[in-house]
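For reference, the structure discussed in these notes is given below.
Removed from the display is one protein chain of the complex; every other protein chain stays in position.
Chain lettering (A, B and C) follows the sequence in which the chains are written, and residue indices restart at 1 in each chain.
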Amino acid sequence: MSSPTEGAVLPPPKLTKADFSSDQTVRWCPGCGDYSILAQVQKVMPSLGIPKENIVFISGIGCSSRFPYYMNTYGFHSIHGRAPTLASGLKISRPELSIWVVTGDGDGLSIGGNHLIHAMRRNLDIKILLFNNRIYGLTKGQYSPTSEFGKKTKSSPFGTAEQPINPLGVALASECTFVARSVDTDTQHLTATLDRVARHKGTAFVEIYQNCNIFNDGAFEAFTARDVRSDRMISLEHGKPLIFGKEHDKGIRLNGLHPEVVTLGKDGITEKDLLVHDENATEPTLAFLLSRLTYPDYPVPVGVFYNASRPCLEDVVEKQADQATAKLGAGSLERLLNSGATWTVS
Amino acid sequence: MSSPTEGAVLPPPKLTKADFSSDQTVRWCPGCGDYSILAQVQKVMPSLGIPKENIVFISGIGCSSRFPYYMNTYGFHSIHGRAPTLASGLKISRPELSIWVVTGDGDGLSIGGNHLIHAMRRNLDIKILLFNNRIYGLTKGQYSPTSEFGKKTKSSPFGTAEQPINPLGVALASECTFVARSVDTDTQHLTATLDRVARHKGTAFVEIYQNCNIFNDGAFEAFTARDVRSDRMISLEHGKPLIFGKEHDKGIRLNGLHPEVVTLGKDGITEKDLLVHDENATEPTLAFLLSRLTYPDYPVPVGVFYNASRPCLEDVVEKQADQATAKLGAGSLERLLNSGATWTVS
Amino acid sequence: METRKVVSTQTETLPSKPVVREIDEVVIRFVGDSGDGMQLTGTQFADTTALFGNDLATLPDFPAEIRAPAGTLAGVSGYQINFSSHEIRTPGDQPNVLVAMNPAALRSNVADLEEGGILILDSDAFTEGNLGKAGYKTNPLKDGSLAGYRLFDIPLTSLTLKAVADTGLGGRQATRCKNFFALGLVFWMYERPVDYTRDWIEKKFKNNQQIARANIQALQAGYNYADTTETFTEHYRVRKAQLEPGTYRSITGNEATATGFITAALLCGRPLFYGSYPITPASDILHELSRLKNYPVKTFQAEDEISAVGAAIGASYGGSLGLCGTSGPGLALKSEAVGLAVMTELPLVIANIQRGGPSTGLPTKTEQADLLQAMFGRNGECPVAVVAPATPADCFWMAIEAFRIATRYMTPVIYLSDGYLGNGSEPWRIPGPQALPKFEVAFRTQKEGFLPYQRDPKTLARPWAVPGTPGLEHRIGGLEKEDVTGNVSYDPLNHDKMVRLREEKIARIANDIPEVKILGRESGKVLVVGWGSTYGAITSAVESMQGRGLSVSSIHLRHLNPFPRNLGSILGRFKKVLVPELNLGQLRLLMRARYLVDAIGLNKVQGKPFKVSEIVEAVEKLLGEV
Partner (left out) sequence: METRKVVSTQTETLPSKPVVREIDEVVIRFVGDSGDGMQLTGTQFADTTALFGNDLATLPDFPAEIRAPAGTLAGVSGYQINFSSHEIRTPGDQPNVLVAMNPAALRSNVADLEEGGILILDSDAFTEGNLGKAGYKTNPLKDGSLAGYRLFDIPLTSLTLKAVADTGLGGRQATRCKNFFALGLVFWMYERPVDYTRDWIEKKFKNNQQIARANIQALQAGYNYADTTETFTEHYRVRKAQLEPGTYRSITGNEATATGFITAALLCGRPLFYGSYPITPASDILHELSRLKNYPVKTFQAEDEISAVGAAIGASYGGSLGLCGTSGPGLALKSEAVGLAVMTELPLVIANIQRGGPSTGLPTKTEQADLLQAMFGRNGECPVAVVAPATPADCFWMAIEAFRIATRYMTPVIYLSDGYLGNGSEPWRIPGPQALPKFEVAFRTQKEGFLPYQRDPKTLARPWAVPGTPGLEHRIGGLEKEDVTGNVSYDPLNHDKMVRLREEKIARIANDIPEVKILGRESGKVLVVGWGSTYGAITSAVESMQGRGLSVSSIHLRHLNPFPRNLGSILGRFKKVLVPELNLGQLRLLMRARYLVDAIGLNKVQGKPFKVSEIVEAVEKLLGEV
């Protein structure tokens, strides 16, 4: 796995978090979960050893998509849902750049769903952060594709009639090579996850539960609240059995393909009986199964669900160009213009 | 499960296949797999007992999307990728109609991917037939989102650099309540599957492997050819173990989450060891697992992968309207215009 | 949306002491943080004023951010209201009164306040911190920079806290009542009763008595403060306007748009289908329609604008009134699908509530720059009808007109409102049933001789044959159609014929719409031609100049495609034609091309409506040249 710095010429100067905050005043609502995510991203950046000028943040439209303005890197606040398309063109033409897409549940899964899917299956080496607040923030509170069935919002005064979509499931079905989830309020877990995201070679997708305290306050509190978190969430770790709970006494066991919550020690259940996480499984089936676990029936999993390695589109494209050039020699104006059958009039 | 005819006033007259072929001459290439699909659809229609005038076929653009012209029902040949959107508006406003979307791997998964996904999660009671020939036919042979990695086509003379997308996986991740697969050449299986599709209440999605004998001839032949079919494909049947092979001697067994091909009788393996298909599983995990099986490592599954039941968007909408009307009384012009605070000037 | 009637009862609360001054028009602007509830304050004052019987016009002004950090310039939200004892048509060029809740709000608005105007400030908000955020080096309350105004710096926050103390409501929640304190104060200044707002608060917070009580007490306290303290030496009386007799309500353009579309459905007996993807400033139409589930309307929040228009086309195909609503960027995305509706000749209305562009532009500001996109933003020769309301209340009428044209001519119609109309409000005289246009739609049901593209000889409309009709099974789509049969046809002459037929069909709508009326003399030196939301400013300007005997007339276009049939002849009767637009001259381009008239543009692209004075100025300049 080659690090994203390849192509950077000089050894990058040591950077600090401050180097990554721009001169623009942040304009999210006080208390918005976006602040914490911004802070963690700014914190992770210096550790990557990527020169600032080689980093590009590209977003669509939404509160979350204001993100690039606050990063002191190159940034592009594009149009609604289209960030992955700009990222694709930029990555293919400039493979050495470290490209980050910031999107929301509406921007990325509603209007932009198709671009997201195709960027993922192409496995471009880009990082996609999806801020999921289960609401349209910027447009002041309509339901989004991740809003719960029956949710009452400005545009669904009688409750929605739509099944929400599961961002992780979509990513897995789209052959995404790195799929993770974290939470705005769990800053440690978030930093760790972002670090993994940054170091993955290929499309890395992370869903970040983000609180919109104006239009959907407390959307995730039921399981993210400090006091209940450890009993209602489970942190996935590669090669480790699925254990959770304040007392580390609960676990998840597979009964055929059906996951069950069990208590360690109770009727002789030991760690050995538990499902062991394998983020490198050849098929994303386990990751898919885990992505279906929801509170209250199950603890909500966070961490890296799936992590595979596959050639990146931009690298294949480069290789084809190299091979063609090796085979045919570099094209020249002369050759280009005179190609095909020609004849001379004197 | 209520039949799609609800809302039809009179008992429908007995119809025949001929009643469903329009006066338009079919304009697909001789030998195109679309002919067979058309024939099977026309065959299934009469058995559904739906009056012709209540059936609507809506398509996008592509060879496959010419389909509605050949059905003697209502038909709408819309624009590229947008058929599901027209179907959604029509279904919500006219729930009693039987609505069929016909699309291709480019129409439905490339430009139209997002609409497909959202139609599915809304679980509108529409039937979606995706003709997958792994190529863009109408535009004369560019690769599609389902074309194999490395495939050489007009637009990929050096081979594609993209991982194909799995239509069934996308459908499952999109919370589709009915997901199936069939093959143009296996007319019996196709008719049976179409019949299931027609009778499902909710969004029913079927991928149909279809041969484009001009631009991608023999795309599926390796496993669909008469002589090898039974050894290289497996027909899923609810409640039945996964057995295949000319001699019915091969099967699929689960090792944890990993499927293995085994031979019955060999080292004491019996039917009991085999994975049993359950199309009604509460979670689509099994269906997802099966959707990942591909030739040559595994037999290619066909049949109904997943079959769940969930309220349809259009029904919830109707219910909300009824409740609101019951609660507030039917709105009138009088009330509408005079709503809000009013005052009188005399 | 429906509440019981409120009858205005200002008399009881009339105070005695201070001098009462008669005035006939006032412009007040409330400004504060997005969090301060200025929109609410403004709406309450507007509704009360409407109930009181004045004529009025309002102009809300939102920031693009939901809640930019408190106290910053980016976070300032405003609401301006112009009310009067005579008829008025604009929210006013210049505030006479400015109520500013913090330094940022003051800084970004004080320049607009008239000289000697009334300036009400919350002195508690002028802290070091807030002054800094607003970019003040010195405190304007101390540095004399406000000397030119009649300044009332009142500790609104602390007074509010006192007023609500006994409710036990604490800190931030208590402070947030201060907008009602300010409102009460202004109510007193202009002799408005608190009743309507009190009732509104009770209803709104019926599930939280504590909040309800606090807000009411703040409101009353503000009123009493003004009434009892000596702060205000005079207050003002603006008599009721002489409005046409009838029942009135105050309505915003977006409300009127929604109401008009449902009215169309009720009038013609076909259900309304609204497909939309949220976008500022159109979202309120979706919110409004999704609430009215006991009416024949179904709303569909689509995954994007293409899906929204596609669904509306599907619904139209099924016999509903297919409608989708959006703003500029969304209209751009719908381009291709609108072409499909043109080719399939289905009735469809696309409501475009214009905002500042290009691209994402200025989402919360108003503009008129989508006219040419509406006319030409599709591939091929792809004509549609275009209509535009002139005032918030006119949105009701043009929404009905849009569907009348769409169904009668089996064509898409683009309805061009804008942010200023959509969010602005005015009193609306509720029409009686008989005042509403007759308008019927008929489906084709007869099997014999049915041909999908056989046209009505008069309107050139094709039959509306909907699924479910036995015997009419047929296929339509985006490929060129054969004349009469509607089968796919690649025949060269057929294509030429169909392209011209579609063009002609739209042109014939001109026979079916009223001629445009001239405000003022039939001919003269200057003709002002407007469309859409500029109506108020243009009309006020022209009437005032006519009052001064100047040779200026005006016409206002509510039908942009086709133009009213008498437009060309009118243009010829004036020496100069001025076209004020909130764009760089889009109507002007269309008129020049069509009539070869040397129309002159007055173009303002500032995300704000015209001031009356700006139009007066331009006309006077032209008059000077004639």
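By definition in this document, a contact is a pair of C-beta atoms (placed from the backbone, for glycine too) under 8 Å apart; a residue touches a chain by one contact, two chains touch by 3 or more.
Note that the coordinates shown come from a computational prediction; the quantities given were computed from them, not determined experimentally.
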- Task: Sort through C:Ile201, C:Ala332 or C:Val579 and give me the one touching the missing partner chain.
- Result: C:Ala332
- Query: Which of these, C:Asp93, C:Glu255 or C:Glu367, touches the one chain of the complex that we don't see?
  - Reply: C:Glu367
- Query: If the hidden chain were put back, which of C:Gly380, C:Pro437, C:Gly471 or C:Pro514 would touch it?
  - Reply: C:Gly380
- Message: Of the residues A:Lys17, A:Lys43, A:His77 or A:His189, I need the one that contacts the missing chain.
- Response: A:His77
- Write down which of A:Cys63, A:Leu90, A:Cys212 or A:Val300 is the residue touching the left-out chain. A:Leu90
- Item | Absent chain, residues of chain A that touch it | 22, 24, 51-56, 58, 61, 68-69, 71-79, 82, 84-94, 96-97, 114-115, 117-118, 317, 320-321, 323-325, 327-346
- Message: If the hidden chain were put back, which residues of chain B would touch it?
- Response: 25-30, 61, 63, 79-81, 110-111, 113, 136-140, 142-143, 145, 154-158, 214
- Query: At which residues does chain C meet the chain that is not included here?
  - Reply: 63-64, 327-329, 331-333, 335-336, 339-340, 342-344, 356-365, 367, 369-370, 372-373, 375-382, 477-480, 490, 492-493, 495-496, 499-500, 502-503, 583-584, 589-590, 592-594, 596-598, 604-608
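To be clear about the criterion, only the chains that are shown with their structure count from here on.
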- Distance between the CA centroids of chain A and chain B (whole Å) is 29
- Query: Cα centroid separation between chain B and chain C, in whole Å?
  - Reply: 44
- Counting in whole Å, what is the centre-to-centre distance of chain A and chain C, each centre being its mean C-alpha position? 40
- Query: When you check chain A against every other chain, which residues touch at least two of them?
  - Reply: 110-111, 113, 145, 158
- Where chain C touches two or more other chains simultaneously, the residues are 293, 303-304
